[in-house]
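Just one protein chain is left out here, and the rest sit where they should.
By letter and in written order, the chains are A and B; residue numbering begins at 1 in each of them.
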Amino acid sequence: MIPAEAHGTIALRASACTSCMICVRECPTWCIELDSHTEQVSDPGARRPKTVNVLDAFRIDFGLCMYCGICVDLCPFDALAWSPEHDHAATTAAGLVQGITELQTAWPPTGPPTDN
Amino acid sequence: MTLHSLPALERRYRVTGHPELRVAILDVGLACCALEVGAAITAGMLVPEVSSDTGGDGCVVSVLLISGTVTDALAPGVIRAWGALEDPKLAVSFGACANTGGPYWDAPTVTKGIDQLIPISVYIPGCPPRPEALVAGLVRLARPAVLTHSDQSGESR
Partner (left out) sequence: MTSQGRIDVAPADWEQVVSGLQREGFVLFDFITAVDRGARLEVVARVINPATRVPVMVWTTLPADAAELSSLSGIYLGATWCEREAAEMFGVRFIGLGDSRPLLLRASLGEPPMRKSSALVARAIRDWPGAAQSTDDGRQGANPSRRRQLPPGVPEGFLRDNPLDSDVSGDVR
């Protein structure tokens, strides 16, 4: 029986990610890669268009990941969370690299932990 | 422990919930990941077969389970353990260290992935992986694609 708060894998909620790169820079094993670009978005009523980041790619190499959770702890936007999912074995080393789609699939129904 | 005695350490297990799976595991437990293998056994996920159990159905696949940090100094021992196993055999890399070097990916003395030295059939990620992840990885071993791959690598050797 695996508890819901188990550290099975790390999941991504891409809609919450602002491409700030904090997780990528703080990862001790350099297992996270992130690609993004900026776009101009015009809000109705706004004087000028604003620049927003658009996430193009987010990859975690779970072959390298040491499951320390520093990325989960540091993400200012709760875009990363622990998930009890654990069945991620692969038949190639490259198969351990997960992109946005796989990382979102593991997002826990309980959502990220809160401080209170 | 001498290397020529290694095959005797290989032990047969049934995998709880997967009666089709019979494995003879030689666990090369080089670091903390080895504890998770022990946890899988004590939790009853892997059930050791008694010797009278040997007959019966299906073939038993020998599995070299590399659980832990492979250093360059120890890598020759892992290769010899692989050589000592009899066919049919498969190798499973268990945990970040065996997969890629993991937390020690930048260390000058650690092998950056045991797959540089022996063919790996299943990579189990984790630091350490849960015992349940070990079982999930072993179940993957039984998939036809993996077994076929093993036969081909056997022919090319």
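Just so it is clear, contacts are C-beta pairs under 8 Å (C-beta built on N, C-alpha and C of every residue); 3 or more make two chains touch, one makes a residue touch a chain.
As the structure is a prediction and not an experimental result, all values here were calculated from the model.
Novice: Thinking of the complex as a whole, which visible chains are touched by the chain that is not shown?
Specialist: Over the full assembly, the chain not pictured touches A, B.
Novice: Taking the entire complex into account, which one of A:Ser19, A:Ser83 or A:Gln98 touches the absent chain?
Specialist: Considering the complete complex, A:Ser19 is the one touching the chain left out.
Novice: Out of A:Leu34, A:Met66, A:Ala90 or A:Ala106, which is the one that touches the chain we can't see?
Specialist: A:Leu34
Novice: For the chain that got dropped from the picture, name the residues of subunit B it touches.
Specialist: That gives, for subunit B, the contact residues 72-73, 100-101, 105-109, 112-113.
Novice: Since one chain has been left out of the picture, which residues of subunit A touch it in the full complex?
Specialist: 18-21, 24-27, 30, 32-38, 51, 53
In this section, only the chains that are shown with their structure count from here on.
Novice: What's the distance between the Cα centroids of subunit A and subunit B, rounded to whole Å?
Specialist: Each chain's C-alpha centroid was found; their separation is 30 Å.
Novice: Which subunit A residues qualify as touching subunit B in the complex?
Specialist: 2, 6, 8-9, 28-30, 61-68, 86-93, 95-96
Novice: Give every residue of subunit B touching subunit A within the complex, in rising order.
Specialist: By the definition above, subunit B touches subunit A via 96, 99-103, 105, 113, 115, 120-127, 129-130, 132-133, 136-137, 140, 145-146, 149.
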